[in-house]
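The structure appears right after this line, and notes come after that.
Only one protein chain is missing from this complex, and each of the others stays in its spot.
Then we have chain A:
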Amino acid sequence: MTSGVNNRADETKPTRERMSVAAAQAKLIAVIGDEDTCVGFLLGGIGEINKKREPNFLVVDKNTSVQEIEESYKKFLKRDDIDIILINQNIAEQIRHVIDSDNDNPLPAVLEIPSKDHPYDPTKDSVLRRAKGLYSADDMR
């Protein structure tokens, strides 16, 4: 068993070199949330506005349209320098069809976080719903 693992380790040496290069690249956390969420996380130091004047955050208020949220989400997905997208769960509900449609790429990881007014509901989380749907009573036999 262990020798098998070691052989597998030897085969992955080039992968390990790639791993070390990938590991060294610092990536950003983007946030799409209400005022308190964005203020809080930017206070924590994740905020950036790059040379192309592109911020990695979007403050959503009552005047923000669903289209703006969708566009911002899609922009963050396309960017190479973002590995995590934080989005308030109540805002994620508004663009659920966009979040659920992208299943192929593990990165950037989309995390649904609670807001001040809306606590976390695991039944609405996309990742957990997808995982729960895989298991049925027949599979356990």
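As a working rule, a contact is a pair of C-beta atoms (placed from the backbone, for glycine too) under 8 Å apart; a residue touches a chain by one contact, two chains touch by 3 or more; residues count from 1.
The rule is simple: contacts and distances are computed from a predicted model.
Asks: According to its UniProt entry, is the unseen chain "Pre-mRNA-splicing factor SYF2", "Urease accessory protein F", "CCZ1/INTU/HSP4 first Longin domain-containing protein" or "Vacuolar ATPase assembly protein VMA22"?
Replies: In UniProt, the chain that is not shown appears as "Vacuolar ATPase assembly protein VMA22".
Asks: Could you tell me which of A:I32, A:I69, A:L86 or A:I99 touches the chain that is not displayed?
Replies: Answer from the full complex: A:L86 touches the omitted chain.
Asks: For review purposes, identify every residue of chain A that touches the missing chain, sorted by number.
Replies: On the side of chain A, residues 8, 12, 15, 19, 22-29, 35-51, 53-57, 59, 61, 83-84, 86, 106-107, 109, 111, 113-114, 116, 119-120, 122, 125, 127-128, 130-132, 134, 139 touch the unshown chain.
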